[in-house]
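Mind looking over this structure? Questions follow.
The complex is shown incomplete by one protein chain, all other protein chains being positioned as in the whole.
Let's look at chain A:
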Amino acid sequence: MKKLIYHILPAVLLLTSSCQQFLDVQPDLQVDQSQAITNASTAEAAVNGMYNRLGNDSYYGSNFPALSYLSGGDINWTGSQTAPQEIFARRVTSTNGYVGSAWAAIYQTILAANYLLETVPNLSDPQLTADRKNQILGEAYAVRALSYFDLARGWGGVQLILKATYAPTDNTGIPRSSLTDTYAQVLKDLTTAEPLLSATTNRNRFTRKTVWALRARYHLYRQEWEQAESYATKLIDDTNYKLVSPYSAFFANNAVATTESVFEIAYSNSFKNGHYNWWLPPALSGRREWAPNDALVKSLNDATVGGNRKELIAQTAAPGNLWYGKLYYRNPLGTDPAYVIRIAELYLIRAEARAQLGKTTLALADLNAVRSRAAVPASTAATKDALLTAISDERRVEFPFETDRWFDLVRTGRVATVLGITDTRKYVFPIPNSELLADKALTQNEGY
């Protein structure tokens, strides 16, 4: 009997230890969170991941710009999906898929930034110089600023998540901040980012200049006209940024990162977006889920309004003759840039700021710089009000398929006049219903 135990015992031990090993299966495709950001190269990979989230289809890839232009009254919903139908018909509910996925994608981008902000300062890798560290942190702050800026203009005051999530209980129970506090966080992050970044020109990643451009837009939204003017001037005076001519030169013929661009998200075969799919007609491999409406088509084709911006649209074969937008068109499909901020916008920001400051002549010059590039006659608006209206109308045909129209109408208080929506509670998107279910600390926007 004893002998038997001598034989069995080692066998059992062997079995137990090999069993342990047998059950320890490591993932091949992904890595444990502890190995995620440990040195220079993994930090760089995480930075790429952050830009990837910023350019994700649900954010700048297509969804977030779509929320703006579909709400803006110039784009018709021409497809079958219910989410854009709701937005187009102004019946947005808190279960709207576009609203929900944009919200989630923006917070994912914030998570990526927060991880970098927490881990990179503690890395000790000789490959990671102090300058490089600062650059990374500056980009993370800037990306977070842009994310909160988009949340603020889309949803109002939101929860400020400033730490990375490691466990499901992290970042819970945080109440919504006010709109003012949310914008304050944007400014704080931009201010922190500015000195960390170098003043170089990079149209696909954040530099100090990109931060200036965002600050110009930020101050415009906050109606801080002097600062809006001065930050816009920093870019306009920089010879690296120019209005390219004709208008289509910034996107046609597969152009990327032209001098027009201050910040555009780059796509390639290894990272694509689906924007083309919603715009192009079936014959060009898209779904044409939405299209420019009659009014916009008319404006763009009007030589005194659209000018050479008519290159943004085209028509399908007869008998269809359907108009479609062709800003997002290129081959390989899905490699069209996402235009976050262009020099044309800085001209129009400065024009508006100057108009508000009573610098009418200077304002008109900025406006006409944009108009002249589009080959439309110079504006003769002489009063502040006429100028402001002209600038707003110019934005409509300058950025019809970018992230502008709706936010611009809300910002300038013209939603009721232009779109006839008088319920001001609908000037922000609803908080996604699923968020309210998952987070008791969160409250819905009024009216949803």
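Some notes on this structure:
We adopt the following convention: a contact is a pair of C-beta atoms (placed from the backbone, for glycine too) under 8 Å apart; a residue touches a chain by one contact, two chains touch by 3 or more; residues count from 1.
Keep in mind that, in the parts below, contacts and distances are computed from a predicted model.
Candidate names were "Response regulator", "ATP-grasp-modified RiPP", "Cysteine desulfurase" or "TonB-linked SusC/RagA family outer membrane protein", and the UniProt protein name of the unshown chain is "TonB-linked SusC/RagA family outer membrane protein".
Shown as candidates are A:T172, A:S198, A:N240 or A:T443; the residue that touches the absent chain is A:T172. Here one chain is not drawn; of A:A255, A:L284, A:L362 or A:I421, the residue touching it is A:L284. Counting the whole complex, the residues of chain A in touch with the unshown chain are 19-20, 22-25, 27-36, 42, 44-53, 55, 78-80, 82, 85-86, 89, 91, 93-95, 97, 100, 103-104, 107-108, 110-112, 114-115, 158-159, 161, 164-168, 170-172, 174, 204, 266, 268-271, 276, 280-289, 317-320, 331-333, 430, 432-435, 437-439, 442, 448.
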